[in-house]
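The complex appears here minus one protein chain, its other protein chains still in place.
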């Protein structure tokens, strides 16, 4: 508790950046040294995000100074260059953007439509799905925070991958709240367009698919994943419904046991007896997972997270905590908000 | 147009029954002779459903009298007995409940937990997925209106089944608005519980699964269907995301062609170039379907309907129109409501 | 029924214009000759408004041709010039924009920040709050369709104004769904910003205030109106809560009697025994009003409408019907959509 880590948040005018500020403001070992957003230097943070008004912060000009850690909440392509400069100055970088998630620069080029801006850094970046990356995270200077869909999907799938139960056929049907589209989303994301509306998107391929496949490969299951994201009319939350073909025909108890072995000691991942709701995770860093046998040699595994919590800002802080040797749960005590 | 069919709606205090009344009130060849609901005899319909106040209707006591058609919007188990009495009196019955959907009385017993109340009528009932049942519907006296999920799922799947393209592996991940749970839903369906919440349910088996399998078998594809329904925080609408294994590896154009061959002449089923939204069907009898190749020899087919429209009351009226030889689209001119 | 009126809709890519098309498509005496929207000539209407896809319409280039009536759904300032040209060609104009609502060109300049674009037409325009303007509407060529808030407010207030009961103090606290802001609304109207959010706006003065005051003056009550609009997280609907000081201390029955005398013969305005909900009007041209004594010599009068129905497109069609001598309710049979 006595230690105080000075941090900066870059991209603090967006939803993920704002959530970082909200959570960091309650972190017992953190001092928010500065918040940054393009073209808003000197203006009050509350102009953009009125719920943060009580903090009295304003956007700072220039690069973060005199900080130990910087969180980057920037569009892909924008964070790599800044990360490079910050790392050169000895600052730990937690990138909640996409630039360091795929370890393969060619895959990045394929999926993000441009050469990777800093390919030499890729080998140093630790992919921070915290529960499965603690050893690598300790002491690291560059954290690639997982995407929201991969976080939900991999928390559901990795236990089965590591148990050798996956048998070549995974479908992830994911449902996300609208906040995943960000504050810069266009007219298609107006309230009037989205209320009473559910739809699929990204059928031609979504950047989170190779990230899920990379995570499964790391867990020993190299396979194609069919990934179809959907938008549902709520602000926060992801529910990933994962359909697995199993190597063995295992019953409900055995499926639950696989999840419990993986997560029973975890503070933020909980195995539930009933299918979880996105709402029970809202505003928190908690994830809920549930598995069920369905048909023969098939299972459905469901996980829920708050896309801005465990799917972005929460996990970013969890990762910083591990990297710096702080209490992993510090600043993350908040439970879901209900109702 | 000159003809006027006298109809009754039984179960008019519920959501599907109320939607029937709303639509029938605008049907150019229909006169609503009476509306019925248990324990509400003599009371104004507007007490239950204020949006119908301008009609000035009250609930009628007893069985429908002096009508040509009766719509039954009752819980399963309740409609069969009443249907039997109405048929004996020569009245055409459109059952939007579940009693006549499964043709096999044993399957009914398995899935509905009780012996079928009128097994002798099962052979007479026509399963009214209109677009695929017109010949059988003409002149029939007993229509089994399909369930909401089966309607959405089968509209997506039947064209591929009939084209011989299905290859033994169908997953239907369905998302439904809350109205599917009905006006009698319990405290888990309070606004406060469901806003900002998406969840799966029925993982242990849902009664609409055998109905989808029956519909596929009728189309030549006898197979197991994995069916997982979800609730999303909106009042109306179903989006069914169907994952198919294909017998051939066909491209996007060929997939679209399968749908277009099936539906291009249809007034209520539309093939879209982009993934459709539930909202574009809200309040209407229209369905929108879309197909896309995904991975190798796989496809995703998406369909949207209003669960109370094409998924219940709209299709019921469409079926009545066909059965009686009226204009099939009569009373169903309403488009989706947006925004 | 045999007559067919050819109409055009200008501004058909917006919410009010789209609602006009939706309703006109079901009007028994209307043929939609063309739909228009700037910079979208030749493109399918369904690109903008997918719920209208079944109509198969595309935007037409240029001015409406060969039509009897044109509906203008344009921003203020834009409709006056076009109206002038259309009137010169003998076409009846229903302007659902703001240009002809205030009869006083100076008031227009004050509230709309520019000189009136066609002041010579102001004297010809009929302010179309249908229930109180039928005589003037018959045969008119230029209809100023009332604003959404004034429609809700004046339906509540005029009966009391005409009864001489208003005593110099009216407050209208209005709550509106988001669709009132239009399809062109900016980032503050994203789903994520507005869900779970209610707020007041326009505290410095709203253009609908002088329109309400003009309507009251026409009904014999010249007075200042305090008008505070709010946004509530729903797509459609306006609820106006009107606080009146009464010249006499009248009881609930007398208040209801004032409303009933005004509206009991009306097809679209209904006096309710309980406070109405916005939802019961959704998608329809119906309005619901309710009055209650509160404190001494005070009353609260509540009205609800669909801002796009009776508050815009519905009333526009009602006005056209009256102007052309058609059945006033033609094309407006649709009831509220529930749930």
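Which chain is which? They are A, B and C, in the order written, and residues in each are numbered from 1.
Rule of thumb we're sticking to: a residue touches a chain if its C-beta (ideal position, glycine included) is under 8 Å from a C-beta of that chain, and two chains touch if they have at least 3 such contacts.
Remember, predicted model here, so these are calculated numbers, not experimental data.
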Report summary line: Considering the complete complex, of A:43, A:217 or A:335, the missing chain is touched by A:335
Query raised in the report: Looking at B:195, B:214 or B:241, which residue reaches the missing chain?
Result: B:195
Query raised in the report: Which one, C:236, C:286 or C:310, makes contact with the chain that was left out?
Result: C:236
Report summary line: Residue list for chain C contacting the dropped chain reads 171, 173, 175, 177, 190, 192-193, 195-201, 203-204, 224, 226, 228, 230, 232-237, 239, 241, 243, 275-279, 282, 292, 294-296, 298, 300, 302, 304, 339
**Report entry** chain B residues that touch the omitted chain in the full complex
**Finding:** 15, 178-179, 181, 183-185, 187, 189-196, 233-235
**Report entry** For chain A, the residues touching the chain missing from this view
**Finding:** 15, 18, 22, 25-26, 49-55, 178-179, 183, 195-196, 235-236, 267, 270, 272, 276-277, 279-284, 286, 288, 333-339
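Note that only the chains that are shown with their structure count from here on.
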Report summary line: For the copies chain A and chain C, the interface residues, called same if over half of the numbers are used by both and different if under half, are same
Requested in this report: Taking each chain's centre as the mean of its C-alpha atoms, give the chain farthest from chain B.
Outcome: A
Query - Separation of chain A from chain B, taking each centre as the mean of its C-alpha atoms, in whole Å - result: 39
Requested in this report: Measure off the straight-line distance from the CA centroid of chain B to the CA centroid of chain C, and report it in whole Å.
Outcome: 35
Report summary line: Distance between the CA centroids of chain A and chain C (whole Å) is 46
**Report entry** Residues of chain C engaged with two or more neighbouring chains
**Finding:** 15, 179, 183, 195-196, 235
